[in-house]
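In this view, the complex is presented without one of its protein chains, the others remaining in place.
For reference, chains read A, B and C in written order, and residue numbers begin at 1 within each chain.
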Amino acid sequence: MKAADVQAIIARSPYLSWLGLQVIELGNDEITVKATWREEWVANPTVGQTQGGILAALVDFAADFALIERMGRPVPTIDMRIDYHRLAKRGDLTAKGRVIKLGKQFSVCEAQVYDEAGALIASGRGAYLTTAPDS
Amino acid sequence: MKAADVQAIIARSPYLSWLGLQVIELGNDEITVKATWREEWVANPTVGQTQGGILAALVDFAADFALIERMGRPVPTIDMRIDYHRLAKRGDLTAKGRVIKLGKQFSVCEAQVYDEAGALIASGRGAYLTTAPDS
Amino acid sequence: MKAADVQAIIARSPYLSWLGLQVIELGNDEITVKATWREEWVANPTVGQTQGGILAALVDFAADFALIERMGRPVPTIDMRIDYHRLAKRGDLTAKGRVIKLGKQFSVCEAQVYDEAGALIASGRGAYLTTAPDS
Partner (left out) sequence: MKAADVQAIIARSPYLSWLGLQVIELGNDEITVKATWREEWVANPTVGQTQGGILAALVDFAADFALIERMGRPVPTIDMRIDYHRLAKRGDLTAKGRVIKLGKQFSVCEAQVYDEAGALIASGRGAYLTTAPDS
C-alpha cells in the first residue's frame, strides 16, 4: 500500500476526512501525516487548546497506519496509551507513527504528535490485532 | 459543581458541544453522560463503526469529570489508557466515569462507554493532575 | 480449573512461589490471592515500601488468572497498565482480579492490590491473548 492508497482510505472515512489528514510520508514501517486544524477541536475557548480526544485519535491513526504497508488494511486497535506533554494551541498538527514490534497475532506501535513549531504535544503507543483477517 | 454547571462547560466548549454531550447524572465522584451520534464519527462507512478517537474522548471526559464536584474545574489529563471491546455501530453512546483514587497531586479515574443496547464498547482509565491550580 | 489446580501451578513456578501466593478464592471470572511479604520486596529500606515491580507482578497475575477457569491455562500478557495509589508498607498483600471483557482473540482484565489494612495500594488492567493455543 502506498501513500495515495492511504489518502483514498482517508477520503472515504467521514472521521478521518473531518480530521483533515494528509499523508506526508509513508515507508519503512513509519508514517507521517498532517491534520488540519478546525475550530471544533477546541476544548476550552478561553485557552484555545485542542481536546485530548483529537490527540488520541491522531496517535491511534499514526500508530495503526505505520502497519499499513505490511498489513494492506487498517487493523483493529486492541488498546492504546496516550501521554499529554504540552497544550496544543490552535494550529495544524503532525503525527508520526512507527512499528515497535511486528508480531503474528498482535503488534505494538508508537506515535508522536507535534505542533506547527515542532514541539512534542503528545505521544503514545498501542497494541494492534495483526492476525490474518480470517483467523 | 452541579450537573447544570457541567452542562454550561460543555456548552462553552466547541469540542464537547460537537460530541453532543448531555449530563445524565452527577454525584458521589461519578458522572454519566450521553453523546449524540453524528455521521462524522464514522471510521469506515462500509462498517459504520465509531472511530476510536471518539471513544477515547468519551473515556477521558467521563474520567476527568468524575472529579469535577471535588475539583470545581476540569483538570489536566496526565495520561490515559483505553481498551476497545466491541465495534460501536451508528447510535448514541453513554459514558460513565468514576474516581478510583483521589490524591493530593494526582488522581486516578476510570470510565466505560456503552452503546444504545447497553453493551460495553470501550473502557479505560487515566491519571489526572489534581494539585491546586496555583501550585 | 479449581483453586487447588492454580495452587499447583504456583507451586511449580519459581517466581510465583517466591511471591508466596496463596489462592483465597476462585470463581465467576474472578480470583483473590494473598502474597506473603518478604524482605527482598523492599525498594528503599528507610521507607520500607514494596517495590513497584512486585505490585505489577501481582496485578498481572491476578488479572491473568481471573481467566483461568475459562482458559484452563495461564495466557500470555499482551500489555499491562498499573497505577500506583499508595506506598505499600511491610506486610502481606492481597490481589483481586476480574475479567472485564472476554474475547475470542484477546481479553481485558483488571486487578487491585490491597494491603493488610484493606487500603488500595495499586490497580491496573491488561490485555491477554486468549486465542486457542494452536492458532
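The definition used in the following text is that a contact is a pair of C-beta atoms (placed from the backbone, for glycine too) under 8 Å apart; a residue touches a chain by one contact, two chains touch by 3 or more.
Not measured: the values here are computed from a predicted model.
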{"item": "Absent-chain interface as seen on subunit B, which is shown", "value": "78-79, 81, 105-106, 108, 127, 129, 131, 135"}
{"item": "Residues of subunit A (touch criterion as defined above) contacting the omitted chain", "value": "81, 83, 85-86, 100-101, 103, 108, 120, 123, 125, 127"}
{"item": "Residues of subunit C (touch criterion as defined above) contacting the omitted chain", "value": "12-16, 18, 39-45, 51-54, 56-58, 60-61, 74, 76-84, 124"}
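Operating definition for what follows: only the chains that are shown with their structure count from here on.
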{"item": "Chain whose Cα mean lies nearest the overall Cα mean", "value": "B"}
{"item": "Farthest chain relative to subunit C (centres taken as mean CA coordinates)", "value": "A"}
{"item": "CA centroid of subunit A to CA centroid of subunit B, Å", "value": "20"}
{"item": "Distance from the mean Cα position of subunit C to that of subunit A, given in whole angstrom", "value": "33"}
{"item": "Subunit B and subunit C: spacing of chain centres that average the CA atoms, whole Å", "value": "28"}
{"item": "Sites on subunit A at which at least two other chains make contact", "value": "78-79, 81"}
